[in-house]
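What you see is part of a larger complex, with each chain still in position.
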Amino acid sequence: MRILVANANTTEAITALCADAARAAAAPGTEILAATPRFGVAVISTRAENAIAGHALLELLAEHAGQIDAAILAVSHDTALEAARQLMPCPVVGMTEAACLTACLLGARFGLVTLGGTETYRELIGRHGLAGRLSGLEGVAMTPQQAVAEPAAAEEAVLRGALRLVEGGADAVVLGGAALAGMAARLAPRAPVPLLDGMACGVKLAEALVALAPPKPRAGSLAAPQGRATGGLSPALTRLLLGG
Amino acid sequence: MRILVANANTTEAITALCADAARAAAAPGTEILAATPRFGVAVISTRAENAIAGHALLELLAEHAGQIDAAILAVSHDTALEAARQLMPCPVVGMTEAACLTACLLGARFGLVTLGGTETYRELIGRHGLAGRLSGLEGVAMTPQQAVAEPAAAEEAVLRGALRLVEGGADAVVLGGAALAGMAARLAPRAPVPLLDGMACGVKLAEALVALAPPKPRAGSLAAPQGRATGGLSPALTRLLLGG
Amino acid sequence: MRILVANANTTEAITALCADAARAAAAPGTEILAATPRFGVAVISTRAENAIAGHALLELLAEHAGQIDAAILAVSHDTALEAARQLMPCPVVGMTEAACLTACLLGARFGLVTLGGTETYRELIGRHGLAGRLSGLEGVAMTPQQAVAEPAAAEEAVLRGALRLVEGGADAVVLGGAALAGMAARLAPRAPVPLLDGMACGVKLAEALVALAPPKPRAGSLAAPQGRATGGLSPALTRLLLGG
């Protein structure tokens, strides 16, 4: 089984970090590929950057259509997730979506801790229809760059945020942010509830979907595009939108 | 990996049907065990029957605590799901929960088709916090017994229900009901969107959780019971509630 | 009129406490009976214990079917409330449900103060569809046993919780927990808004329902069970599920 880890940030180091976290979680027969978009923003942090990244991500995915069994979006905003799901012939999973749905399997309500502001995560979880399962959000006052520079301090701050969420009623805590990929496993021994890593959850759910082999929808809002006239798009994207 | 298919109905044939559907979905290294409760109702269909089954199911699960890696509740009401999750040292997945969360990974909104009334499914999905992802419910006017007696008619009726749900905006359709275990695969070629089987989804999600190996919570509403004084319960249940 | 106070905890002292609170609120012609289940947990405090208690409670209620005019569940989790409502030929009222609905008659939003954690009450009120009327929850850091041992300290702590809820917008405050039965009347002179006792409210609402004499539903999710095949259940429960 070949799973693509598709970054939407243009920073190769984030792609590598996420791919490593994915490989650590992958089953024996699962091969993890990784890719970084051709254009966009180094580290997505605002609405405009995320909207641009949607196009970059779809272009990146389109290049792999037919060559992979599933894709995981290695961007914590689950950028263009349902667009990707509609476009691609294979399952697509968002890393934050994956962690949140896994949290739903492990507890009644979950919290999310991230670096920086929490508003866009609140919106994302609302858009996933999971607001009723969310106990709270904690933002750590560090940028992804600072977290990489001072990993021990970042881990302490994230753990403190997770503990506050547990006090507030969380049965599980999602670590939100591509820059936190892999951290959950290191903090787990010190946390009283499960900590969920988006890449690890994403790999397991992607493997599960591939095994279930759901057919590509022929109706509804995720049916593949057919005969869409386009201009100025990459050859792979143009082809997928034309269908056939 | 050993996964228990735990029925909450006392009908062995349902246990066998669900275990077969689970085995069809299991990965090579996954062993499926199956068990039927000591007391309760032959085929759960009302609120009172379901409440009784909660105790029967916990008793059944308690007997397997420590001997299994995960459990799947083979009862479409996800009976006592969070109680089981709290009680057991291993992951527990509900079959309807599993199908609904998988549907969330495959589309924007999903529908559910079942035999008989739909009110309790509406409540169940609401209790799972997924009402915002539900496009509609369809009830087929057949009992589980009739569906077993006339499988072709049941399949036609379920398919018609699924098609109505697709017209109403469903990107995926959950087949709700232990008696429908295994039917999704047979109907799939004729359905324009993925049809989700609770047992198949349950096995894949249970395997995913086992692989992720989340720690048993030490805090929150799913922390294991400790030192609970009880009376009149089975030895295994008494032991688990005492903890230690 | 005969009203059964049905405990779901196996502790006789709680049954007595609740029955006393019920008698204090009962109208002249109302006779209060009280009963304790045959099996279960001494003091229910977690999800698994509550699921077990559902069966115990239904068994207890079934023994009284036909001999009482109404039942009040003397357990603050409103354990198996709608199952009991479906099973029994007479009205059934939950003590927390009763207090919350009464609070709705007395103000715009209400709060709830309890001993210990608040998550299960948040869920309960959500399940009753009253989340929009809830202003907040306060948990007092005492066990029911400690509250019985130090009643003055418990009363002070509960009052402080109630006052915080009033500051947060509560027009009325529910005292949640069977162990708090009777406390509202003692604290009332010191509280700026109505404090609601589940047993007192339960008695008045049960009396109201008995006077209204609603017919037992013949359709819908609360219609009496008919011809349900069971095994291993108590004679009374078996009989009620058979119907006829």
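In order of appearance the chains are A, B and C, and numbering begins at 1 in each one.
Just so it is clear, contacts are C-beta pairs under 8 Å (C-beta built on N, C-alpha and C of every residue); 3 or more make two chains touch, one makes a residue touch a chain.
All values derive from a computational prediction rather than experimental measurement.
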With 3 copies placed here, how many are in the full complex? 6
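Definition applied: only the chains that are shown with their structure count from here on.
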What's the call on chain B versus chain C, same or different interface residues, using the half cut on shared numbers? same
Quick check: how many Å separate the C-alpha centres of chain B and chain C? 29
Chain A and chain C: spacing of chain centres that average the CA atoms, whole Å: 44
Which chain A residues touch at least two other chains? 108, 132, 169
Per the touch rule above, chain A residues touching chain C in the complex are 108-109, 132, 169
Quick check on the complex: what are the chain A residues that touch chain B? 25, 27, 82, 85, 91, 93, 97, 101-102, 104-108, 128-133, 166, 169-172, 188, 191-194, 196, 200-201, 204-205, 207-209, 211-212, 214-215, 217-223
Chain A-facing residues of chain C, complex: 118-119, 122-123, 126
